[in-house]
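Every protein chain of the complex appears in place save one, which is left out.
Entry: chain A
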Amino acid sequence: MKRLPPIAAALVFLSACEREDREFRPSPVAGEGDAAIALSSIAPGPGGTEMRADTGKAYEENAYHLSEGKRLFTWFNCKGCHANGGGGSGPALMDDRWIYGGEFQNIVQSIGEGRPNGMPSFRGKIPDELIMQIAGYVRSMGRHVPMDAAPGRNDDLMPRPSEHRLPSSPAVTGGTVPPSGQAPQ
């Protein structure tokens, strides 16, 4: 009976061994375009998206996917227009103002289908899994993802705190709409 407490203590340590799974190999069977997230093409603006299978939690709460998204954000030159999230010729991504909705599925749709006035469509150019990784990273810029999963500090200079040090944003469904989004189109 005396041995029981130390053994129990050792078992408690073992429980820390599993942290998160890195999923490298998406299912090779599904065809390109058969997205896990069903996207509606009806209307711009928040709330217009039909959501069937997945809310993107697998991508938003996984540190590996988020850091991959961060790398791809640079590789695919999202920075060229959106800078480091502060916006340039493209809108800012780190605030809570979203012209086409700030939910995970809205962002996936914006990247995949493109948006008027400049955002190109990347469907067929970026594989679906990578689009979702990027969308997860975009969500992390406003700290809509758990702190322990958000990417850490950059190696190079960064104009703002790293994603995991940003204050967590309050959940606004779809975000608020900036003036440019409210104006009649």
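Here is the rule we go by: contacts are C-beta pairs under 8 Å (C-beta built on N, C-alpha and C of every residue); 3 or more make two chains touch, one makes a residue touch a chain; residues count from 1.
Basically, contacts and distances are computed from a predicted model.
Matching "Electron transfer flavoprotein subunit alpha", "ABC transporter permease", "Ion-translocating oxidoreductase complex subunit C" or "Cytochrome aa3 subunit 2" against the UniProt entry of the left-out chain gives the name "Cytochrome aa3 subunit 2".
Seen across the whole complex, the unshown chain contacts chain A at 22, 24-26, 28, 30-32, 71, 75-76, 124-127, 129-130, 155.
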